[in-house]
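Below: one structure in structure tokens.
All protein chains but one are shown in place.
As written, the chain order gives the labels A, B and C, with residue 1 at the start of each chain.
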């Protein structure tokens, strides 16, 4: 991802626009036949462009396109003075900057989609593997009732599958060409504006939008919001892993590795460094996304300040999301899972995590309100006495009046109290499959 | 919108969940036949519920559902003690709170869609009306080249049409039922969880998600991001209207009205009050959306703090977006447009807004780089001398060597220099039409 | 706090401005002597003002001041037509709205300071009580080395003391009067502007700023940022309490209470509801603060949209911060602390939390790099074998070559390994004292 958003890639993607424009204009007959080849040949970053000089001049000119077009024109002119006349023909700075950013975004979305598919595919395998592994569910940070580790994993996958759908929708709306000329009319191309636009979009393999979008920036803001949603879904994974990895819980561990997660002063430490990086990203991305959203009310035909604020923000969000995704892939591909610790934690409350099960069993006989009262009192006795909850129930005549020992014993089997978990898992896995097939994984 | 998010609507939507749950569980045979009717009858806010008491108890209990279920159970119990046993059967607090918020969101999205369609439809009419009205395009806040007022309006519509597509996508993903029980397994319903879920979703006319989403909050964050995008598109309209309404520009005015936009101290003032409200909303919504995004990494099976932070944030965003939309409808429905002032502003630069036109005409003969130089120098002479740009061109031998007086004269007709504007307008209008037809407008 | 920011308080604080203005202008001789009394008498909300009507008209007028001044003028006029001529004399809508908000902010800051002092004072007592209570410190969510519960509490207090200093600085800068007339020149008061301003500020007991600040909104944004910092400090407390309250850790508990933190479905649950509310607030406030910051670049002499965006945002931040502070007071005043569980957790790693102590003891003999290596290897052996770390050290000739059994035994006493903790505690407590004395607590 660093490569996609390097200075030289930024420039190359802008040059790709200029080359495609020359090709399109040649094809439509706006410029002479030889122009396309001459310009295309010069549109390679290589060492032909002086990046430092461009950066300096961009600050004064107000954007990168102006000095870039100048350098490109000189370069083309050296080989073919006639063709130099037609560099950037009909386009404005924003056309090349925006389309360049869209091209970078396409590269970036492709990378993201690849890793996202890998993460989803790996999660699907883990779900199958752990779909019968009992653990305790926690709500409001407190132990609640039994669940299955595979179901927790399915929650993660379920969200990522929605992000994958969003990615497709965003792609359709965002991966469009920008081409409007000075103020969005393509006036300088006379009657040939649309024809050139179509040829340009075809050349770049981008969609052609209904019209230019110089000051309508919802596409970029939507891109940021999508990436923030994805980063948030990854942050959720990191949150859970880091909570489960706590010394006192230790149900899972990040993959180990030489020099990984050590401490400069505590030799026994193995820190969840991937989680830290993901959580840091999910702390940073929302603010970046909000700056894109707050830049939307831009001025007139091309704005002042709002547009410029995108230039670093969009790449930064991509970098953070991609980083979070890479670290997530690390986690799901190397996650150490400790089912025995999960069982230990299930036992920690001396049976109180089965309180709901007991209440429901009782409720079938006496109704929920009364059952809730009986079990709440029993829970309280168990908590204060330290006695096992099963013993407390067996000693409670209000309970034993309705349930026999066998029935009570069965309440304390976590695998019997997982309701629709297997069906939920199947539903999520089946949603994950079709697309995976398409993609040949 | 205030009605949709009133305290009593919030409660009613939660009661709708409880009623539908009773109906669903009756249908599937989880609870006795008479229960559905008895519970449904009590699930009306009317004056049966003590909202102040509920609010007080919610603070202590941690959420509104707990005291609500208690009041409801008592209410049902007075009429039918047997049915009272089955109130909220198998559900957890979050099930009813989340589904209630989804139901409110559906109401709110319907309202928003209605007004949005009205705004789009009105904009389409304005575009037709002003598609040949010349005005000056402004970039970086400075006059640039000619454009058409109808094209500016088409930019606004183009963005709103994308928001309309987004609304459909969001609706599909967000308008789903929440039903998972204590920790997302529906354990307390044994084998009947999925069947009850399906019946419940059908009863509420919501989609049934693959699995519960207690701690996967991307749906709510996506809703916030969508509303922020829409508010941003409206903010763009307000930005343009307020800029064009400046005393020095006065190309358009907000609709007038008794007591509207006056000043307590300046009798001549007529302030763009609708723009102010819209811009205030577009300043506030991004921060609210970012708080939804930053709450995504929630803990375990049901989170602590993140989930709770949605309760007021989602309604607040809806209120602001709906307010901005109403004020936008006011603007587009009553906008005063002053084509003569648009012409005046086109003339203000003594022809300099035709500099690009001149450059392109010249470039056809001498290439763009040379043409840019000639015209830049001519522009500079016009600016410093205060002379009309046309006169300057006519006096410039570098220009007259290539262009005769007639050709030069034609450069200064704004309607001749609008390139593909009419086609862009057609493209946007045609995108707006199909759906409008469906919706019978 | 709800009272401070109720609709009727908002109106009353605006009326306080109008009354004080009349008094000031009478004193300076700008208006006739009888005016002050006549206007002041009418400046009481009581039932004289129709709040619903004001709200409706405010939407059309663009702000609340315009219809309020109108109602007030009528009210004054009924009793004293002469005085009615001088209502709002020389002021603009923004003067009364801004000063009203400043007066509300003063009330709010006073409330906040009171509770903050209570929290600090209570924390100081808890620190004294638990300054010798050992527990395990956790870094990156993993057990690290021993610490003291009193030191953790001192960290919380240390931050709150900084917030208390900030409060004083903010108070000096923010609690100023707004009075500039139509566009900040007080032109309508001729030569008497400053004199009236001084009298007005004196009457309201506010500072007089160097000049009006209609479009320079850093004061409000600073207020929001301060409140966000305070809410963040409280969020840190809630984070720690909720982590320590986890079923697997249970070192502290939120205060218990009838109906507090229960679950609608799990009878054994006792949720950290105060933590949830605080964490929700600390999730929401940063976004609200950022919207104030992003509204700063306002237009000209009085802005459009940015100013208006403050009207609800500032009260909302106050409400959230005050709520978080109240819940924090609840926590520190009723916190249940379980030192025995802290000891249990210290033991959980079979001695590994003393690895740093062992490394430093060894390092005194062999240098840190070598000691780090020896202890890392020993830690690893302890982890994989499940053996107690002390046994592993005693069996390691590289260790026993430098340290005898007695020295090794002493390493495992947590109270011996707390370094400067007592001095840090003393430093924080001494910073907390002086001001507490002043305030008589």
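We take it that a residue touches a chain if its C-beta (ideal position, glycine included) is under 8 Å from a C-beta of that chain, and two chains touch if they have at least 3 such contacts.
Source: prediction; values computed, not measured.
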item: Residue in contact with the excluded chain [from B:87, B:144, B:201 or B:317]; value: B:144
item: Hidden-chain contact residue, picked from the options A:1, A:20 or A:91; value: A:91
item: Options B:12, B:349 or B:418, residue touching the unrepresented chain; value: B:349
item: Absent-chain contact - pick from A:80, A:117, A:197 or A:291; value: A:291
item: From C:102, C:245, C:363 or C:403, residue that would touch the chain that is not displayed; value: C:363
item: Touching the absent chain when the full complex is considered, from A:29, A:62 or A:81; value: A:62
item: Contact footprint on chain A, counting only the chain that is left out; value: 57, 59-62, 65-66, 69, 88, 91-93, 181-182, 188, 238, 242, 257, 259-266, 271-273, 275-284, 286-291, 294-295, 304-306, 308-309, 311-313
item: Missing-partner contacts on chain B, residue numbers; value: 136, 138-145, 242-243, 245-249, 261-263, 265-273, 275-276, 287, 290-291, 294, 345, 348-349, 352-353, 355-356, 359, 372, 375-376, 378-379, 382-383, 389
item: Interface with the unshown chain - residue positions in chain C; value: 62, 73, 77, 82, 84-90, 137-141, 144-148, 151-152, 154-156, 158-159, 161-163, 165-166, 169, 173, 181-191, 193-194, 197, 209-219, 221-222, 225, 228-229, 231-233, 235-236, 238-240, 243, 279, 282-283, 285-287, 289-291, 293-294, 296-304, 356-357, 360, 363, 366-370, 417-421, 423-425, 427-428, 431
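Please note the rule applied: only the chains that are shown with their structure count from here on.
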item: Interface composition of copies chain A and chain B: same or different, split at half; value: same
item: Gap in Å, rounded to a whole number, between the CA centres of chain C and chain A; value: 33
item: Whole-Å gap separating chain A and chain B, where each centre is the average of the chain's CA atoms; value: 23
item: Contacts with 2+ other chains: residues of chain C; value: 242, 261-263, 265-266, 271-273, 275-276, 287, 290-291, 294
